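Submitted below is the structure of interest, expressed as structure tokens.
The complex appears here without one of its protein chains, the remainder shown in place.
== chain A ==
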């Protein structure tokens, strides 16, 4: 073992003997990290063998981070990071990382959460760069599961998981995390705020994943969070999220406004410039005229293709047929299938029947097709709200509402004792005419710190 790594291992083992020694270990790591990065890989591997997961997780974390750091090459011209590694070394490194995220002592690792986050991020970048993203999914999913202190806590590692899933086109591992509504952000170990890029990308990637699986309402919710995050400058991520937000809302025919209510002002001012084509599409869709929508889609096709959004635009065009068929149900009780085709400008009655069948299956309309007379009868929603399934649904929703209310009360209580809030209340109490700031204002200031 070379002197730098040897010295590192001996120091880690000595310090770790003392109880509550994690801060001292972190200081040691900060001091010796550069020398670890410069050490030969064989020495780092030997050092790993001398440390145990239970007692020396911070030391193992530092060594694995250094190993990943060594693979990083920065292009002098563009400043871009890329990675250079041989297959055998990568296999070994992934096995070491896998073993660490599964067996490492996370109580200790939380003292150096930034290093942990950076290590996982580097691994994800490396695998995406090598087009082997699928190999990292289970490791990163485990890494998120073990580092978070509660299910509703968002960590920057969530973003890496979504990025890997998108690159690998394998999404099943992401859903257990995406389906949980986030209420807290992981606090970095340094004084810095939560990485806003990681935050925005999580909601952008999450929206994309839901859009792939045609869960458009949830996708819209994710994009909306990205758009409505308080900001002082326009972020490219927010602009791209806005473009997809418009498209998924048109597809799901949700009737959402062109610009959501809580859009950051700086973003809403720049939308016409950055997403004019999408706003045009929105207006054409709302004209309900199929030919107008098609013409707008054709006109801006190069823009949509450049943004990789043309697939969603094609789904918008199909969705307008559905919207127009739904409109017919409000006017007619029965209609011939040929009439349906003519009124919504579908080429044949067989095509209209396919749309009707799909809509009946999805519960978008309540209708029955009569092939004897070539007619369709539209009905009202047959739900009587008196069955066990409906009761179970209402109880489930009630539980969610109670949980959200409880969370809000907890947050309000937490904010009302923060020094910032207390000092603000104190400054207002001198003048009774001025209303005291509410804790919800405090929440806004916290979110502004993102």
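The criterion applied here is as follows: contacts are C-beta pairs under 8 Å (C-beta built on N, C-alpha and C of every residue); 3 or more make two chains touch, one makes a residue touch a chain; residues count from 1.
Throughout what follows, contacts and distances are computed from a predicted model.
The protein name that UniProt records for the chain not on display, among "ATP synthase subunit gamma", "Peptidase S24/S26A/S26B/S26C family protein", "COP9 signalosome complex subunit 8" or "Protein phosphatase, Mg2+/Mn2+ dependent 1H", is "COP9 signalosome complex subunit 8".
Touching the chain that is not shown, out of A:33, A:82, A:171 or A:194: A:171 (per the contact rule at the top).
If you put the hidden chain back, the residue from A:7, A:283 or A:358 that touches it is A:358. Contact with the undisplayed chain is limited, among A:37, A:134 or A:425, to A:134. For chain A, the list of residues touching the undisplayed chain reads 132, 134-135, 137-138, 168-173, 212-214, 354, 356-358, 360-361, 367-373, 377, 387-389, 391-392, 395, 398, 402.
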